[in-house]
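Quick notes on the structure that follows.
Shown here: the complex without one of its protein chains, the others still in place.
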Amino acid sequence: MASGNRSQAAQGLGLIAPPLGYAVLVLAAPLLTILAYSFFKDGYLTVIREFTLENYRAVWSDPIFHKIMLRSLGVAALVTLVTVVLAFPVAYFLSFAVDPRKKSMWLFLITIPFWTSYLIRVFLWKVILGYNGVINSGLKSLGIIEQPLTFILYNVNSMVLTLAHAYAPFAILPIFIALEKIDRSLLEAGRDLGESRAMTFWRVTLPLAMPGVVAAALIVFIPTIGDYVTPALIGGGKIPMIANMIQSQMLDQDNRPMGSALAVTAMLIVALLSLVFVALNRRFLKVRQ
Amino acid sequence: MSQSQKTTAAHRAAMAGAKPMIECRQVQKYYGDYHALRGIDLTIRAGEFFSLLGPSGCGKTTLLRTIAGFEDISSGVVLIDGQDMEGVPANRRPTNMVFQSYAIFPHLTVAENVGFGLRRDPRSKAEKAAAVEEALAMVGLKGYGARASHALSGGQRQRVALARALILKPKVLLLDEPLSALDRKMREQMQVELIKLQRQVGITFVLVTHDQEEALVMSDRIAVMFEGQIAQLDGPEALYARPTSRRVANFIGVMNFLPTRVLGETLSGVEVEVPGLGRVEIPAANVSHADPGDDGPSVGFRPEAVSLVSAGAPGQARVAEGVVDEVVYYGDMTYYDVRLDGSAGFDGQARPVRIAMRNVFGREVQDVGTRANVSWSPGSLVLFR
Partner (left out) sequence: MKGGGLRAYAIAYLLFLYAPILLLPVFAFNSGTIIAFPLKEFTTQWFAQMAENASLRRALLNSLTIAVCSSVFATCLGIFAARASTRFAFPAKGPIMGLIMLPLVLPEIIVSISLLVVLLSVGVKLSILTVMLGHTLICMPYATVILSTAFNSLDRSLEEAAYDLGETRWSAFRLVILPLVMPGIISSLLMSFTISLDEFIIAFFLAGNEPTLPTYIFSQLRFPKQIPMIMALGTVLVVMSILLLSVAEYFRRRGIAKTGAKDTGGFL
């Protein structure tokens, strides 16, 4: 509109200024501070503003960091695999079998648990899986087992289960959206050209759904790797992941440069892995957009 | 109103002397590097039904939005009723717009939509309500005021949009592809209604359309636009019969083109030789100098400007002979592609011409391969040189 001579760009920038300013102040500036800290020296309870790569050298040569980072990556990868594989059939069902009028109801049902107190849900898994938990006490009272099952308790398995449950809706939505975008006549064309239902799925549906699967994998992988609550509650603090390590360096040991270097390193590794993952998928699937 | 009783011809005659309502002088519009309007010079007269016609991206909508005040112009002058519109925002211009999507406010009733622009009107509530009722009656929606606007059909939305704009008694009503969302039947009905309405209110209408038929049916004058420029500005008949360029000719209906050799100027026109038709003198009024194109000079004629006649029919001006190449039957019309004898031309390439014949009672449809005579007259040829 031509009232005054303010251009589109100026109006747009004017409008975006408040949220942008907020994001810069509360998000970008702190992230940059962390980045700067990671190159500073640690004095006891203070930070010495002197450039050094010592923090990174320490992080990379620390066997504990290796162990925890690998564990975090392993847990996150496993959670991602489990969630995506479990979610795909649900997304497929939603997109292809559910009456269009009922789709938003199903989506709503699936997203609701995601928005209900994360902390309580994680804690509930501890209650369910615990030594005297719901499963063990239930099985015992039914006389199926004598001794409590221990393989479900305070270990990586229980963490994977808890996290897979927590991020399930996040995996369904992107896959569902990708499936919804597939032109149904493409599938009919596949069948028309002589392919079986299964082969049509393999040669048409799956490749076209791949962008959604990739998005789902990333959207689960990234927050999972930085999860703090699950290791703290389910792992009983004995099997920390990278978030717990960062917190402990930053606050318990008050070594901010070291903690910052840890955080930056972890972010870099995750970003790098995500990029490689996306690039590999593009390369092998040749599916774009 | 006596004005509404006028015939189209009489209306146009009256318009010819009317004062200018919109004047564009050297209007230029850039979007970044994109040159959307390339020097528009245009005068639209008061009370005229004027159309901007062209393919998508030709700048017609930009020009309309420039007049409405939704777009700034990069340079040039836009006058409405003699007043410079520089710096006058859309809400203070004496124009109102009917949008392509109609832009009916979905949260308001029909009456609230129509009365939307009266918010600042000093009249009493009752007077405003009466004005709304009157505007609704004018577009044939009497009694629809209390309805929810999202339940309306396409045609009804269009009428609400018209009433909402006309209630403010603008000097100019701008219509942006107002009929494109309607189905064919409804569109044809609305075309007639819009003409009636325009005659009745006497307001200047400026219509943007990409549909040549729509422009021909409704307009007093039409500006054909290509690439941000006006290619031709004329009345419907002149535009159709005497396009000044091959591009305009092609955009408005179908035209046959035959390569031509210019022999020389005569007192009353230009003498040419056309393979298949022979030597012809084209009247000066039918000679266009605008757009010779890459192919050199050519003559053009409309499919219905010539006719297929049985051999030896008397009283025809000129007759060329040929063979029917293709027959396409349309029910009311039949299209024939006829290869004229000797039409291979200077480059040896055969160019069948398309002929349209109305299927009147008793006239047989010809078969492919039959010999045919084509009757034509020099007055129906247009020369592009």
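Each chain carries a letter (A and B) given by its place in the written order, and its residues are counted from 1.
What we mean here is this: a residue touches a chain if its C-beta (ideal position, glycine included) is under 8 Å from a C-beta of that chain, and two chains touch if they have at least 3 such contacts.
Predicted model, so just to flag it, every value in this text is computed and none were measured.
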For the chain left out of this view, which of B:168, B:241, B:309 or B:323 touches it?
B:168
Per the definition of touch given earlier, which of A:128, A:182, A:206 or A:278 contacts the omitted chain?
A:128
In the full complex, which of A:59, A:73 or A:110 touches the chain missing from this view?
A:110
By the contact definition given up top, give the residues of chain B that touch the hidden chain.
68, 70, 89-92, 95-97, 99-101, 103, 105-107, 116-117, 119-120, 150, 164-165, 168
Touching the unshown chain, chain A contributes residues 1, 3, 8-13, 15-20, 22-24, 26-31, 33-34, 37, 47, 86, 89-90, 92-94, 96-97, 103-104, 106-113, 115-121, 123-125, 127-128, 130, 132-134, 136-138, 140-141, 165, 168-169, 173, 176-177, 180, 218-219, 222-223, 225-229, 233, 243, 246-247, 250-251, 256, 259-260, 263, 267
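By definition in this document, only the chains that are shown with their structure count from here on.
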Averaging C-alpha coordinates per chain, one finds the centres of chain A and chain B separated by a number of Å equal to 59
